[in-house]
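There's a structure below that I have some questions on.
Up next, chain A:
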Amino acid sequence: MDMYTVFQIVWWILLGVLLSGLAVMVGMDMGVGTILRYVGRSDLERRVALNIIGPHWEGNQVWFVLGGGAVFAAFPLIYATAFSGFYVVMLLLLWSMILRPLGFEYRSKLPSARWRGMWDWALFISGLVPMVVFGAAFGNLFEGVPFQFSWNLTSTYTGSFLALLNPFAILCGLLSASLSVFMGSVTVMNGAEGVIYERGRKLARFSAVLAAVLFAVGGFWVKGMQGYVLTSSPGAGVPQTPLQQVVTLIDGAWFGNLHTHAWLWLLPALGFAGMLFGLLAANARRSHLAWWSGAMAWVGVIATAGAALFPFMLPSSSEPAQSLTVWNSSSSELTLTWMFGFAVVFVPLIVWYTSWAFYVMRGKVKAEHVAADEHSY
Partner candidate 1 sequence: MKTLLLFVLFMLIAILVILLAIVLGDSGAWYFAWLVGTGMIVLITAAGGAMLDAQDEHAALETEAGTNAKRA
Partner candidate 2 sequence: MHDITVVDLSRWQFAITVLYHFLFVPLTLGLSFMLAAMETVYVTTGKQIYREIAQFWGKLFLINFALGVATGLTMEFEFGTNWSFYSSFVGDIFGAPLAIEGLMAFFLEATFVGMMVFGWDRLKRGQHLAVTYMVALGSNLSALWILIANSFMQNPQGATFNPATMRMELTSFTQLIFSHDAQAKFVHTSIAGYVTGAIFVAGISAWYMLKGRHIELARRSFRMAVLFGVLSTAGVITLGDALGFVGGQAQPSKLAAMEGLWKSEAAPMPFNLVAFPSQKEQVNHDQLQIPYALSLLVTHSMDGTVPGFDKLEQQAVGRIKNGIPAVEALQTLASKPGDAAALAQFRAHEKDLGYGFLVQRYAEDVSKATDAEIGTAARDIIPEVAPIFWSFRAMVAMGLAMLAFFVLAVIFSLRNDIVRQRWFLKIAVWMIPVPFLACEAGWLVAELGRQPWTVYGVLPTWMSASTHSVGYMIFSLVGFVGLYTVFIIAEMYLMLRAIRKGPDEPHGDDPDRDSDPMLNNSAKAGPFAGYAEG
């Protein structure tokens, strides 16, 4: 294998790692936002829940920024095509996401109950909507997205906005939202006590079961779908455009990779195992264990989707031959190499200082402390 192919695959895997980081870290904060109004019945209870993630949400949110940046840098054609094609959905995602920083910073700055209630709804929306969109985007990858290219690779999206919110996409969106709620619930368990803890535990158990059911249903659904098969292309590691391929649609083809490489079944197994362990651990009040199980579930789910689609990244339903793959949408070898160098140095550093930040802020968040400290959210 030449180096270009290696780097293309490495960046495809790294993208998976970054998306998993996004799902775990941002998903947990968004989960807390989604369940805020349920776990916290009084203002003080809600503030406790918010302050559990208070010191970390900004850092965690960077996983989202980095995920976007990595797609842009490593797979620019995917970034350009997907972001413009999903225009209205992307705007909904964006507008709900930019409510979040303000929800955290501004909510508790005024004593007015109406002000705070309004921001609580903003946090709910900015927790739920992005996670549903995140999952729905994955769902659309399996179904293909209606776009095509002109000779100079100007992409045109030909579908409607509503087509992106079809039943299968919504199923995936709910799966993503339920995993995020699970992570949010166990995070609340990690940092809270008493009634808040108990409400978190209840939701954790519920959402773990829901996620497992949705993941299984999704699997059967995909089996009945038409999958894409790359019958001819310039091949891996060759600079190319998406105008030089032949692609066929075959029923159940998304399971092709799993059939040829049986070990790939470990990935969905990892997903289910994470959900099951998560359920048991939450039930046994082992919230930290439940958190790690939830992270494992995310990795399993995202890896399963990636492995099933490979080498496709963004299939086109209107011009299947112009589908985007790892080979025809990646950056040049030089860019991938430099980016890899930066990732190798900085990702471990990030993990290190993030862990330090969590270590410094460890322990339970006490209601009286939240009330007395002006820095708290």
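Here is how the candidates were picked: all candidates are chains of the complex that A comes from, given by their letters.
Annotations for the structure displayed:
Criterion: a contact is a pair of C-beta atoms (placed from the backbone, for glycine too) under 8 Å apart; a residue touches a chain by one contact, two chains touch by 3 or more; residues count from 1.
Predicted, not measured: the structure shown is a model, and the values here were computed from it.
Any copy counted, the candidate of 1 or 2 that touches chain A in this complex is 2. Within the complex formed with candidate 2, the residues of chain A that make contact are 42-44, 47, 54-59, 61-62, 64-66, 68-70, 72-74, 76-77, 79-84, 87-88, 90-91, 94-95, 97-102, 104-106, 108-111, 113, 151-157, 239-241, 243-244, 331-332, 334-335, 338-339, 342-343, 346-347, 350, 353-354, 357, 360-361, 368, 370-376.
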